[in-house]
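The structure under discussion appears below in the form of C-alpha cells.
Left out: one protein chain. Kept in place: all the others.
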C-alpha cells in the first residue's frame, strides 16, 4: 500500500478570505484521502481561540489589548474591502445563497475529516495564549523544528 | 528522459505586486522547461477577467458590487503604498524605464510559453463569475481536490 500523501499548511494569516482558503484546501485534501495538518501561528491563532469574539485574553496589558483587537473566528476581517467587518458577513451570505460551504461549515468538516490542528509555541508565548484558550481539537503545541520534522514527506503551503 | 519538473501556483491574491511575482515565477519556470499551472482563486480571479477594468459582473447585487469594486487586471492595487491606485501605474513606468517586463508583457509571455491557466470552481460560484467572464486561455474550471491531484508531482506555491 502506498503511503498517504501529506499536506501541511502553515496558517499564519487571520484574514477571513485566507482562512476560507486554508480550510477549503484542508478539507478538499482530507476528503481525497490525504493526511492534513494545519500549523496555526501568529494571526492564525485567532481562528482557533475558544472564544470566537473580541475578548481580553492574556495577562500583560499589551497582549490583552492585541487579543481584544484581533478577536476570534467570528471577527476575522477580509484582507481587502473589509468595510469595518461588514464584508465577511456579506460574503458568508453569498456563500450560503450559492450553497457553498461557509467558514463555519468548513471548520466543522475539517474536524470531522480528521485534519490535524497544531499550534505554534512561540506565537502563543508572545500573545500570552494558554492551551486552554484554544479549542479542544488542538492536539499539540509545537515549535517550528518539530513541525518541519513532521512535514518531511509533506507538501507545505504558507498561507 | 526525465519527466519535466512541475510548478503549481495557487494565485489567491489580486494585488499588483503579487501578480507580478506569480507571473515572474511562472514565466521563469516555463522558460527553463518546467511545466507550470496557475490555479486562480478568490481575488486572483480578477487577473483573468475578460474585461480588465471596473465592471458590474454577476447577477446578485452583492456579487455585482464586489466585482465592480475589485475590477480587473488594469486595476490591481499595490498591497502597500497604493495611493489610490497611482502606485501600480508608477511602478509599471519604473519597470519600462528599466527594461523589466511589465505585468502585461509577463502575462502575454506566460500564454506564449504554455503556462496552464485554471480557475477555481468554488470561488467562481461565490463571486458569480461564469466561464465566459474569464479570458479564453483558461482551459478548465476545477475544484481544489482536482488541482491537488494534478499537482501530485509538483511543487506548490500559495501566493
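Note that the chains are named A and B in the order they appear, and that numbering of residues resets to 1 at the start of each chain.
Note that a contact is a pair of C-beta atoms (placed from the backbone, for glycine too) under 8 Å apart; a residue touches a chain by one contact, two chains touch by 3 or more.
Just so it is clear, the model here is predicted, and its values are computed rather than measured.
Participant: Among B:5, B:35, B:121 or B:140, which residue is in touch with the absent chain?
Facilitator: Hidden-chain contact among the options goes to B:5.
Participant: Touching the hidden chain in the full complex, which residues of chain A are there? Just list them.
Facilitator: Per the touch rule, chain A residues meeting the hidden chain are 10, 12, 14, 41-43, 60, 62-63, 66, 69-70, 77, 122, 125-128, 143-145, 148-149, 151-152, 155-158.
Participant: Go through chain B and note every residue touching the omitted chain.
Facilitator: 5, 7, 17-18, 20-21, 24-25, 28-29, 31-32, 34, 79-81, 90-91, 93-95, 97-98, 100, 155, 157-159
Definition applied: only the chains that are shown with their structure count from here on.
Participant: Starting from the mean Cα coordinates of chain A and chain B, work out the distance between those two points in Å.
Facilitator: 25
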